[in-house]
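A protein chain is absent from this complex, but the other protein chains hold their places.
Going in written order, the chains are labelled A and B, and every chain counts its residues from 1.
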Amino acid sequence: MKEVIEKSAKRPRIVVLIGTLVAGAFLWALVPGVMAGDPSGASTYMGDLEGLKTAINFTWVLVSAFLVFFMQAGFALVGVGAIRTKNTVNYLAKSYMDFSLGAIFFLVVGFALMFGGSGVAPGLELGNALIGYSGWLLAGEAYDVTTSMVWLFQAMFAATAATIVAGAMAGRTKFQAYLVYTVLVTAVIYPIYGHWVWGGGWLSTLPFGAGARDFAGSGVVHAVGGFVALAGAYLVGPRTGKFRTDGTPVAIPGHNVTYIVLGTFVLFFGWFGFNPGSTLAATDLRIAVIAVNTFLAGAAGAVVACYTTFFRTGKANIFLICNGSLAGLVAITAPCAYVPPWAAVLIGAIAGLLVMASIWFVEWVLKIDDPVGAVSVHGVNGLWGLLAVGIFADGTYGGVSGLIAGNTGQFVAQAISAAVVVLWAFGLGLLIFAVIKYAIGLRVSREEEVVGLDISEHGTPSYPGPMDSWR
Amino acid sequence: MKEVIEKSAKRPRIVVLIGTLVAGAFLWALVPGVMAGDPSGASTYMGDLEGLKTAINFTWVLVSAFLVFFMQAGFALVGVGAIRTKNTVNYLAKSYMDFSLGAIFFLVVGFALMFGGSGVAPGLELGNALIGYSGWLLAGEAYDVTTSMVWLFQAMFAATAATIVAGAMAGRTKFQAYLVYTVLVTAVIYPIYGHWVWGGGWLSTLPFGAGARDFAGSGVVHAVGGFVALAGAYLVGPRTGKFRTDGTPVAIPGHNVTYIVLGTFVLFFGWFGFNPGSTLAATDLRIAVIAVNTFLAGAAGAVVACYTTFFRTGKANIFLICNGSLAGLVAITAPCAYVPPWAAVLIGAIAGLLVMASIWFVEWVLKIDDPVGAVSVHGVNGLWGLLAVGIFADGTYGGVSGLIAGNTGQFVAQAISAAVVVLWAFGLGLLIFAVIKYAIGLRVSREEEVVGLDISEHGTPSYPGPMDSWR
Partner (left out) sequence: MKEVIEKSAKRPRIVVLIGTLVAGAFLWALVPGVMAGDPSGASTYMGDLEGLKTAINFTWVLVSAFLVFFMQAGFALVGVGAIRTKNTVNYLAKSYMDFSLGAIFFLVVGFALMFGGSGVAPGLELGNALIGYSGWLLAGEAYDVTTSMVWLFQAMFAATAATIVAGAMAGRTKFQAYLVYTVLVTAVIYPIYGHWVWGGGWLSTLPFGAGARDFAGSGVVHAVGGFVALAGAYLVGPRTGKFRTDGTPVAIPGHNVTYIVLGTFVLFFGWFGFNPGSTLAATDLRIAVIAVNTFLAGAAGAVVACYTTFFRTGKANIFLICNGSLAGLVAITAPCAYVPPWAAVLIGAIAGLLVMASIWFVEWVLKIDDPVGAVSVHGVNGLWGLLAVGIFADGTYGGVSGLIAGNTGQFVAQAISAAVVVLWAFGLGLLIFAVIKYAIGLRVSREEEVVGLDISEHGTPSYPGPMDSWR
């Protein structure tokens, strides 16, 4: 009883602190003083050719952003399908809350850190090679249609990076701890590495090749999410019963394969916004090649994973088909704009092999419990995507040429970028999860884990109807 | 036996009558006589700048309409997840049939009543401040590409208004009664209030502020749906066992939380068509701010609902997270174009509180059984959205300024509009459901309800496999 009271007394502290800061930020936004950009769009679109170009590009980017939003549903479905029934509600709640909290904190903090100084839209003037510091709350100069368009697309990406971690830590992580992590990743970890690559920061201006290039975020989104996930899965420890006393892993089956495959379809669908939308312009007609490459890499990853397991075991493993396909999609995300279609097939095919090797490595060698393979799909293949730019870029787009075009500089830039993302994401991931662990606790109690997080954290089972109403 | 024969003899009567009218209308459409507008689009797009603008805007509106269509799947999923297994097929059938019947009747009747006289596209010339009367069947002058584009977008909205009611009346309403209601709401109730606000009717020209403004339909779609739902839920009565003899409500758990959350994701995704698409133009670049506001309000509603329940009970209630998010989306629907991003967060946050209060009020005070909270999500927050225009409009768009910009006139117009929608939707809702109740019966028999509507109305359970094939 005492414990319960202490618990509820302790709970609000950190949230009240954060809440106060957010409220203060909002009050700041109300202060006029600063002139707005173009909030109505009337001076951005003036009926001429340039205005029409802007309208086409808004259409393209917004529709792409909507597709990326829908990926949240895909992540949720893949996750719940791959875990036990008793943790389903918990996973769904985390999925819904990570993008919700992420949206608020990317508005208040993250976006300014990431794109301040990039100058890509009004109100984003202030920033340096390490960090940005303008565009807070889309207020002042940043209350502008172009800035809003960029924000929406990028907010969806921040939410994607955040949600990747949920899968690796499923089934034993405290709900409140997960929410605190979400705030930190969308407000700080993701935006700062993102600034270095996309916000005009130091990685984008490396003196090798064209500087580090990551077209749609194999590194910025997926490797960040994947290596924060590795840190989290390591610190929270494996699910009870995942490893025998001799250290051999035990398969813990999920509860619904249909959800996994449906989720993979949804993710693939959303990826057509993720990659081609990253041109931020439909007038950049390379979008067609990007879409083709995305499709082919996702397909090739599935084919390779399917046939590999089919030949070795006589069974076509559906989890590996899905993870192979997702690995192909993660891997093509950085190089999608720079490589020809045949290379996309190769990149996806190699991703299909890599993901299988990595899942085995994480489970059997590192002895880390990653219920959905998030580290292997997003982390390892995020790195592979970064390197693939340095290998397969054929020089037809953006001035990026890799090994197949006879240039080694780009590969060096990509390798540096890959090393940095591992250090940054895994390092800060360890730090924040360690802080959370000792401040409010990272893991539910043994009893709560056995009962399941649906009951212990949310008070309802996922399939709450009485059994006799089943039919 | 006799009863069964009478039943089947009685059944066709009203449907045959309606069918005959529809057939007559179709024959009328075949009469040439009237010239067509521009059915091929060849004289609307002529290769110049103006033609390109039209093509961009068609792209924007059609894609938005497709997204709004997909919301039907979201409504279906949220509904079936929240009800008992034994009524699942029934709910799905109602969901599928309401948009199907709605499409036909909005073609034959509703569209002409709503947009006749608006002059927004060819063939919509005739109408007055109370009602429209041209554009029937998209025939004659209305056989035109622009009119078709407008029709499609608006037909999706009519279908949305219709399907809102299904949730509030789930589990005890006759299938045939629901279909008759669907025809009436899409052909008459929705279009006439819609005409007053969007078709050039009297509410849009009120002499306060800029007249009543409802950008994407907090009132026109959601409050109409929500208050017709209130009338329906009241007249059909609560599900057996919902209230104890002393009047205290009993929780009737749903059957699948994953469906609820997936459905909420789908609705959120579709809302990005609903709100930004309502500009009917991508050259109106405010679409970016509208999309940002939509995202933020839906996120803020989820955050507030989540933390409120989490602090009060120690459990994060997934139903309230979803309903809080949907409430935020409903509330931002009217003001989405007129307010800045920080206001969208506030509007969504308040909606998250309102929906919880309203769900409690409907269940504990009104003693009305609304299985999915449709009245609270769509009705109450539809009104809140209308009022929020009068409070938070900052004057940067469309000449609409609310209290924060120092103007009170707009708030008056919004309050009138809110009062009218309650009277109209709840009043006509009572009327049509009362007529249906005494003409063909509104509610299934006690036996049918206990067995479940899947078997009694559709002849199949929702999970029909034999139990031994389960794995």
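Rule of thumb we're sticking to: a residue touches a chain if its C-beta (ideal position, glycine included) is under 8 Å from a C-beta of that chain, and two chains touch if they have at least 3 such contacts.
Just so it is clear, the structure is predicted and the values come from calculations on it, not from any experiment.
Within the set A:Ala36, A:Ile56, A:Ala233 or A:Ala334, the residue that contacts the chain not displayed is A:Ile56.
The missing chain, though absent from the display, is touched by one residue of B:Ala82, B:Val109 or B:Val145; that residue is B:Val145.
Check A:Pro207, A:Pro253 or A:Gly406 against the missing chain and you find that the one touching it is A:Pro253.
For subunit B, the residues touching the chain absent from view are 4, 7-8, 11-12, 15, 26, 29-30, 36, 38-41, 44-45, 47-49, 51-52, 54-56, 58-59, 62-63, 65-66, 69-70, 72-73, 76-77, 80, 88-89, 92-93, 95-97, 99-104, 107, 137-139, 143, 145-146, 148-149, 151-152, 155, 175-176, 256, 259, 457-466, 469-471.
Looking at subunit A, the residues touching the absent chain are 49, 52-53, 56, 59-60, 63, 67, 84-86, 253-258, 261-262, 264-266, 268-269, 272-273, 276, 282-289, 291-292, 295-296, 298-300, 302-303, 306-307, 310-311, 313-319, 321-322, 325, 340-342, 345-346, 396-397, 452, 461-464.
By our rule, only the chains that are shown with their structure count from here on.
Averaging Cα coordinates per chain places subunit A and subunit B 33 Å apart.
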